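Encoded as structure tokens, the structure appears first; notes follow it.
Every protein chain but one is kept in place in this view of the complex.
Moving on, here comes subunit A:
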Amino acid sequence: MPKKLTTILVPVISVILGLLVGAIVMLVSGYDPVEGYLALWEGIFGDVYTLGGTVRQITPYVLAGLAVAFAFRTGLFNIGVEGQLIMGWLAAAYVGYAFDLPAIIHLPLAILAAAVAGALWAFIPGLLKAKLQVHEVIVTIMMNYIALHVSNAIIKSLTDGGEKTPAIHESASLRSAFLDNLTEYSRMHYGFVIALIMVVIMWFILERTKRGFELKAVGFNQNASEYAGMNVNKNIILAMVISGAFAGLAGAMEALGTFGNVSVIGGFTGIGFDGIAVALLGANAPLGVLLGATLFGSLKFGALNMPNVGIPVEIVSIIIALVIFFVASGYIIRVFLERMSKKKEAK
């Protein structure tokens, strides 16, 4: 079986299997799976409002997925996307309300602030990995908690003990009257354009630039990279920083698009962790991440409609988790497909 076909077939089969097992779960719990999945479908594609919501949900997933995938491709496991995203969210929201600038400067500045904040947050584990060989997984996990609480503390101190920052100025917003009208106030915003551009940028960095060549080489084999005259430490740090910038941008989507501010939160947003699943779904390729995020975001958003037909949110969460589970165990499906094709060849 051609490799390309397997790469596409594996996630498709995974999703179908996930939905099948999800149907069984619904049946066993006494709900009608047909009705449930119809509600899911309606929740995703029902009307312009839900479509707008779906796109809005997908946007940060694309960026979080790119962040994880970029790190993967360069030999790093960035579990810190969540923390980098929170810092990006905070930075964008702050720049969004604290400055008063013309939109042409304000919006790019706020977006840039988010990218820089995410990048800086990722720089620390990158530096520790490069200089002291501290494993990035441990550092990034801890940095997530630090980000969560630092962000909460800063919000409180900025607002004298308040729960959320003031709304960003219009000039820093990704929202638009046009999109609001088109999608009946779904909160959909222009962030999806940024996400699409970033998909192209990630592809370009990895597949076309000299830097991408080095980042990948260092990710695969540090010794050979050093032998070939590459600066291994610099490349490790840079890989983390670029990954963090993508994560920070995901935060900007929430700050400048969806919410228009940043609030004190009790726990993680989950987008950063879901980014890992998205990257896996997309086989760490930019276009794959886009598709993975689309699936993931659609399921997440569409599932919100399932309680409307009486299916509890817990069951909905289980179904989403099942889909991801089957994707993550795509290895099993891959092995199965290979066996099948081998048998065919033997015949």
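Here are some notes:
By our rule, a contact is a pair of C-beta atoms (placed from the backbone, for glycine too) under 8 Å apart; a residue touches a chain by one contact, two chains touch by 3 or more; residues count from 1.
Everything that follows uses one rule, which is that contacts and distances are computed from a predicted model.
Between the listed names "ABC transporter ATP-binding protein", "Ethanolamine ammonia-lyase small subunit", "Gliding motility protein" or "3-oxoacid CoA-transferase subunit B", the UniProt record for the complex's undisplayed chain reads "ABC transporter ATP-binding protein". When the whole complex is considered, the residue among A:14, A:50, A:225 or A:269 that touches the unshown chain is A:225.
Of the candidate positions A:99, A:213 or A:325, contact with the unshown chain belongs to A:213. The set of subunit A residues touching the chain not shown comprises 208-214, 216-217, 220-221, 223-230, 342, 345.
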